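Okay, structure first, notes after.
In this view, the complex is presented without one of its protein chains, the others remaining in place.
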Amino acid sequence: MNKRILEEKIFKILMYVSILIVLGSLFIIISLVVANGATSLSIEMITQTPTGGYYLGKSGGILNAIIGSLFLALPATGLAFIISLGIAIYLQRDFTNPSISSFIRLSLDILWGIPSIIYGVFCLSIMMFLGLGASLLAGIIALTLLEIPIITRSMDESIKMVPNGLKETAYSLGSTKFETAYKVVRKQAMPGILAGVLLGLGRGIGDAASILFTAGFTDNIPTSVFDSTAALPTMIFHLFSSPIPGVRQKAYAAALILLVIVLCISIISRFLLRKSSKFILK
Amino acid sequence: MSKKLIGEIETQNLNICYGKHCIIKNVNIKIPARQLTAIIGPSGCGKTTLLKSFNRLLEIRDDVKISGKILVDGNNILRSGLNVSDIRKKMGLLSQKPYPLPMSIYENVAYGIRIHNHIDSKKLENAVNNCLQEAGIWNEIRDRLHDPASGLSLGQQQRLCLARAIAVQPEVLLCDEPTSALDPISAQQIEKLLLKLKKEYTVVLVTHTLRQAKRVADYVIFLYFGEVIEHGPADKVFNNPKHPRTKAYMQGEIS
Partner (left out) sequence: MLIKNGSFDKKWLMDKRKIRDLICTKLMLIITIIVSILFFLIFLILLSKSSLILGSESITDLLFSSNWNPSNGNFGYFPVIVGTIIVTGLSLIIAIPISLLSAIFIAEYAPRKIRKILRPFLDVLAGVPSVVFGLCAFLFLVPLVRDFIAPFFGIESTGLCLFTASITLAVMVFPIIISLCVEAFSSIPLELKEASLSVGATKWETVKKVIFRATAPSIISAILLGFGRAFGETIAVNMVVGGIPKVPSSLFAPTETLPSLIASKYGELMSIPKSESALMFGALVLFIVVLIFNLLGLILLRNAKKRWKL
C-alpha cells in the first residue's frame, strides 16, 4: 500500500525536476542571448549594411541580413500557405477517400522529417540544372518546401476538428463542396490555420541549413530574385565562425535580433489565436 | 461496528461550488446501507455532482470547492490526509456512458484487482471470471476474453464496467444514469443486475426516468436546483409526496 504512494511521490518529484530542466534551458538560452547580445547591439547594426572589412571587426551593420530574412521568409510563407491550404482542404473526407488521404498524410509526414539541409541541397541541384545559381529565388523555394509540411500538418489537424454536423448543415443549405470547405474552414479552423502559418513563418525565418547554399551570401540588399542574399541565421553562422572575438560578439547581437523577431511572431500568433477563437463552436 | 452498517452514506451541510457557482447547497441526507437509493430531479440540478462527491472524483476537476461533511460508515471522507484511492476503492462507479479502459476484456476487470492485491494468476483468473459472471456478461464473452474491450456492444460494455467496479469489492455502487445510453433490453439487464446487487452493496442510482425509480428504488432523494426537497422511503415519496414541488415533478410538470 505504501509502495504505491511512494511510487507516485517519486514520479512527482521526477516530474518537477523534468519541468525545471525544460524551463531552465529556456531561461538559460534567453538570458545568454540577451546578456551577450545587448552589449554589442547598436543602432548602426540594424541600419547599415556591412562595410568592407566588417568581418574583420570594422564598422557596419547587418541590415542586409535582416532584409534578406524578410525577403526570404515572407514570400516563402505566403506560397507555402496557399499550397498548404489547398492540400489541407483536399485531405478532408469530402474530397478524397480515406486511403488516398492517408497516403498523402504519410508523404507529408515523411516530408516533415526530411532534414532542411536536404531541401537546400535538392533546391540547389535543381537550380544548377536550370542554369541558375544560389539566389533569393532558390532560397524562397527551399523554405517553401520546408514550410509546407509544417503548415499543412497543423491546418489538417485543426480542420479535422471541425464537427461533422457543421459541414452537414452547410451542405443541407445547398453549398457546394468547395464553398462548404471554404466557409467552414474560414469560420471554424481559422485559429489553427493561423497558428500553423505563424509556426511555418517562425521556422522559415530561423532555419539556416536550407538557405546555407541556396540563398548564397552577400553584403548587399538583393534587388532581384536572382541575386543572392544574406539572412539572419546564415549571418549568425558566418559571424560565429570568425576567429576574431569582436566579430563573434556581433553574432550574439544578431542572435538577439533574430530571437526578438521570432518572439514577436510567437506573441502575435498567441494574440491572433485568442482573438479568432472567440467565435468557435465548441 | 456491526456488519449491517457497511456502506451507509451521510452528508452534513454539504456544499459544492464550481468557482463562484454553487451547485449543491446545504445537503443533509442519509443513504441507507444495502438498499437501492434513487436520486431524482430535473436536468442540471446537480445529481451527478452530488454522486461524484461521494468518491471524491470531483477533485480532479479544476476549481471545485467542497465544504461540509460526507460520512461513510461514520468516517468523514473529506478529511485531509486520507488516502483517496482507498476511499474510491470502497465506492464503485458506473457512469452514464460506458468507458472501458484501453485493454482487453479480461484486463479491464483484472486492472483493479491487480492494483490492490498481489495474487497469483490462477486466483486472479477465478476472481475475474466470478465478477464477469456476477455482472451477467460471462456467457457472451467467455471465448473472447482477450479481445479489446472497445469491441463490445454498448450494453455489454456497461456490464463490463459493472464487473470492473465490483471486482475491487466496493461497499457502495454509485450509478450515474447507467441505462440512459442503452437500448431497452440492455437497460433492463442492468436494472435487474442492480436489484440483485443491492443485497450485497449499497446502490445509489441517479436516474432521469421516474418509472425506473419507481420500479427499483427503496429510498428516494428528490433534488431540485441543488437542494434536497424531499427524501424518504420510496413508497412514501412516490405515493404521498409532502412537498408541492415533488408533487409537480411526479406529475411531469417540471422536468
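Just so it is clear, A and B label the chains in written order, and each chain counts residues from 1 on its own.
Assume a contact is a pair of C-beta atoms (placed from the backbone, for glycine too) under 8 Å apart; a residue touches a chain by one contact, two chains touch by 3 or more.
The structure displayed is predicted, hence computed values, not measured ones.
Considering the full assembly, B:Leu101 is the residue among B:Ile6, B:Leu101 or B:Ala248 that touches the omitted chain.
Residue A:Ile205 is the one among A:Val162, A:Ile205, A:Ala230 or A:Val247 that touches the chain not shown. The chain not displayed touches chain A at residues 4-5, 7-8, 11-12, 14-19, 21-23, 25-26, 28-30, 32-33, 36, 83, 86-87, 89-91, 95, 103-104, 106-119, 121-122, 125-126, 145, 148, 152, 176-179, 199, 202, 205-209, 212-213, 233, 236-237, 240, 251-252, 255, 258-259, 262-263, 265-266, 269-270.
Touch with the hidden chain on the side of chain B covers residues 52, 55, 57, 60-63, 85-86, 88-89, 91-93, 95, 97, 99-103, 111-112, 115-116, 148, 150-151, 161, 164-165, 167-168, 174.
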